[in-house]
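Data block below; observations after.
Only one protein chain is missing; all other protein chains are in place.
Letters A and B mark the chains as written, and numbering starts fresh at 1 in each.
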Amino acid sequence: MTARLRTLARVPGAVVGAFVLMGIIGVALAASQLTGPDPLEIAGPPFLWPGEDAAFVLGTDIMGRDILAGIVHGARISLEIGLAAGLAAAAVGLIVGAVAGYFGKWVDQVLMRFAELFQIMPPLLFTIVLVVVVGPTIGVIIAGIVVTSWPQVARLVRAEAMRLKRSEFIQAAVVIGMNDRAILLKHVAPNVLSPAVVMISILAGNAILTESALSFLGMGDPNVMTWGNMIGSGREALRSAWYMTAIPGFAVLVTVTALNLLSNGVNDLLNPRRRAWL
Amino acid sequence: MPIRNPQRREFLQLAGALAGASLLPGLTETSFAQGSGSKHLVVSLVPEPSGIYLLANNPSLVVTLNVNDGLVTYDNDFKPVPQLAESWTQSEDAKTITFKLRAGVKWHDGKPFTAADVKFSVELTKKSSPVAAATYAHLTAVETPDDLTVVLKFDHPSQALWAVLDGAKTQILPHHLYEGTDPNTNPWNNKPIGTGAFIFQEWVRGSHIRLTRNPDYWDKGKPLLDEITFRIIPDAGARGIALETGEVQYAPLPAIPLVEARRIRSKPGKLIAESRGWEANAPIYYFDFNLEREVFRDIRVRKAFAYAIDRKVLANNGFFGFAKPATGPVPSYQPNFYTPDTERYPYSVEKAEALLEESGLRKDAQGIRLRVDNLPIPYGEDYVRTAQLIQQQLKRVGIDLQLRNFDVGTWITKIARERDFDTLSTFGASFADPQIGVYRRYWSKARQTASGGNNSGYVSAEADKLIEASLIEGDVERRRSLIHELQKLVESELPSISLLELEFVRILSADLAGANVTPFGAFASFTDLTFKA
Partner (left out) sequence: MSEISLPTEERSERGLGLRWLSLPRIPYWVQRVLQAVPVVLLIVTMNFFLMRLAPGDMADVMAGESGVVSMDYVEHLRHSFGADQSVFAQYISYLGNILHFDLGWSFRNGQPVATLILERLASTGFLMVTALAISILCGCTLGMIAGLTRRRSVDLFISVASTIGFAAPLFWLGLMLIVLFSVTLAWLPAGGMSTLGAPATGIAGVLDIARHMVLPTLCLAIYYMAIYTRLMRASVLDICGQDFVRTARAKGASRLRTAWHHILPNSLLSMVTLTGLQLGALFSGSITIETVFAWPGLGQLALSAVASRDLNLLLGILLVSSIFILLVNLLTDLSYALLDPRVEASA
C-alpha cells in the first residue's frame, strides 16, 4: 500500500488530474439530477450574470438557458467526444503502427507515407472539409478528429514495434514458426500498448479542443449542448456579457488540463526511464 | 443591465495594467478617421462580397451603388427620383416608356455615358438578372433615337417596372467595357468603372475596398466625403468592437449581433441604431413546409405548427425586439399592397394539440407525435438561435424538430436540388413590390430557384391565376385587390408560415450626418453623408 502511494506521489500531477477528471465525470453522469433533463430549455430571463439570481448560479445565456445546465450536460457530450475520439484514434494508430513496424519494408513505407499525409495537411482544415462534406453531427465531428489524429499514435507505436521486432522473443517466435498474425496479436500488440494508452487522454483533450473550435467556426451540432456551442453562441454577446464565453471556455481548459496531467503521469509510470516530452 | 462584481473588475484592471506595462506603452489612444480636413469614412462590409458588379447580394450592392448610379432612385414614398434618367414619360396604354438621360455624365474612365449604355444594360438585365429579369419579361424593344433618349416598349403594362429601375436591380454598365464579353466573368466586375459619386480605387481581398470622391460627379457639390473604406471584418464580435472604438463609423448592413444593436438602441451614445432604410428590401422571416412530405399535405398539421409557434417570443428572444409578428407575406409598412384581413394564428398550445390529434398524429411513449427536421438559413447565429426557440416551442405540442446546421452551399443543395428537408426556417426580401419578392414564394412557375423561391413546392391554380393576372394588370386599384386576394389565400392555405417582419438596423456613428433614411436608404449611395462639423 505504501509502495503504491509512493508511486503515486511521484506523479502528483496525475493524481490531481485524475481527481479533477473523476469530478467532471461525476457531474456529467448526474447532469439530469443536478439541473433538469434539458439544457436547451429556456429556463429564465436571458442575460443574467453569474450570481445575479440565486436560481442560476452561473447565470443565463443569450436566450435564457441555464449556463450551469449547459456546463454539466456539455461535460457529458464533451467527455463522450473526447473518449470516443481518443479510443478510436489510439486503436487505429495502434493497429497501423504495429503492422507497419512489424512488417517493415514496403508495408511500412506505404502506411507511413499515408500517415504523413495527415500530418502535413493542416489537421483542422481537413476536419472542416470532412464536416462540410458529410454534415455537422457529433459522429462526423468525432470521425474527423480521429482521421487527423491517429498518425501521432501510429508513429510512436511503430517505433516500439520496430524495436520489439529485433528482440529475442519475437525472433524466437518466428523461428518456431508462429504466423505473423499470431505474433502480432500475442506478442507485439500487448507490448506496444503503452504508448497508445498514454496518448488516449491527450487525444481526448485534443478532440475536445477541436470540437470547440469547430463549433466556434459555426460547424457545431445545434441539437446538443456542447461547450463549443456555448462559446460559439456566447461570443455574440462578448462585448456586454463576456461570462457566456468565459465560463464554457474555462470548463474546456480545466478538462483538457486534467487530461494532459493524467497523460503525463501515466507516461511517467509506464515508462519511468523515458520522460514525457510534452 | 447586468450587475458587475466590482472586485472582479478591479482585479481585471490590475491584471491588465500589469500585463500591459510591457506592451507598447503610450499607444493607447483610439485612432479616429478624421484628420487634416480630409473626410474619410470607414464602413463595415460583411460578408466579403464575391464580386462587385452584377451580383444581387447585399454587400455587393452597397459598393456598387456608391460607384455606379442607376436610372432612378427613390424618395420616402417609393416614388422614383431622377438619377441618370433626368425625366421620363409614359404612353397612354403604359406600354411605352421614354427616358431622357442626363447630359454630360462621364464614366470614371472618361468615356461619355450614353443611351447605348442603357440599351445594353436593360437588355442584359432582361436576359440574366436574377432579380429583375422576370419584370422585363414583356419588354419587346429598347430603342435609342439619340444619345440621350431611351425608349422601352412592352407587350403589357408593367407596374412593377418602377420598382426595378434603380441601380441595384437594373445596373447600368459601361457597354464599351462589356460589349462582346461574358458579363458574368468580365474582369471589370471587380474593379468597377461607374458613373457614381465615388471612384473605385482598390480591393485588397480579406481586408478592404477603397473608394475616393468623384470630382466630376453630375450632382455638383456632392459627395461630401473624400474617401470611403469598406472594411471586411469576419467576426461579429470584432465588428461590434471596431464600431465601438470608432475604427469603423458606419454599418449599412446587419453587422453586429442583435444583442449589441439592442444595447445601442436602448442607450444611444457614440453610436446610433437606425431602423429606417430597409423598407424597400422588406425582409420577412418564414417557416416553409416541404409539401412533398405526406404529413404536410394535411392543412391541419400546417395550421397546428402556426398555432404552436409563439411569434412574440421569437421576436423578443430570437431577434431581441428587432422584429414583429407578421400577418402575411407582405409587410404591414407597405400600405400600397398590405391587407390586414388575413386568417390569424395566435399562439395556442391547445389549438395546436387539438389539430394534431384530429389529424391522427398521436403521442408515442416519449410524448412525441412527429419527428421532422428543420434547416435554418445559414446566415448567422440569429437564425440558428430562433430555430432553437421554435424547436423548444414545438416540443411542447409533441413535435420533435431536429435542426440541421449547414453552410450556404449545402443548404442550397438540400433545398433546391435534393429537396432533402422537411421544414425550413429562413428569411427573404419582399422588396418594394410584391411581384419581385412575394410572388416567388407561391407561384408554381417560380419553383426552380436556388434560394428564396417556392421552397414549399406549393402548387395552386388559384394562386397562379391571381399572380399571373396581376403581372399584366395596368390598373393600380385592380392590381392591388388581386394582391390582397393572394395574401388572404396563402394565409388560409398556409404552404409557408410568414412569421415575422424583420427589422434590419444600420449602425451609425453619432458624428455622422446626412444618412439616407428613405426606404431604400441602406443601399443608397453615401452622397449626402458627412461628418458633423
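Things worth noting here:
Following the convention adopted for this analysis, a contact is a pair of C-beta atoms (placed from the backbone, for glycine too) under 8 Å apart; a residue touches a chain by one contact, two chains touch by 3 or more.
Just so we're clear, the structure is a prediction, and the values are computed from it rather than from any experiment.
Only one residue from A:T60, A:N206 or A:N223 touches the chain missing from this view: A:N206. Contact between subunit A and the unshown chain involves residues 13, 109, 112-113, 116-117, 119-126, 128-130, 132-133, 152, 155-156, 159, 162-163, 195, 198-199, 202, 205-206, 209-210, 212-213, 216-217, 231, 235, 238-239, 242, 245-246, 249, 252-253, 256-257, 259-261, 263-264, 267, 274-278. For subunit B, the residues touching the chain absent from view are 9, 12-13, 15-17, 19-20, 23-24, 27-28, 30-35, 40, 42, 47-48, 50-51, 55-58, 128, 130-131, 133, 182, 184-185, 187, 189-190, 204-208, 229, 231-235, 237-238, 241-242, 244-245, 247, 406-414, 416-418, 429, 436-437, 440, 448-453.
Throughout what follows, only the chains that are shown with their structure count from here on.
Those residues of subunit B whose C-beta lies close enough to touch subunit A in the complex are 2-5, 235-237, 240-241, 244, 257-260, 263, 317-318, 376, 378, 381, 384-385, 387-389, 391-392, 402-407, 409-410. The touching residues of subunit A, when paired with subunit B in their complex, are 40-42, 46-49, 51-52, 62-64, 132, 135-136, 218-223, 232-233, 235-241.
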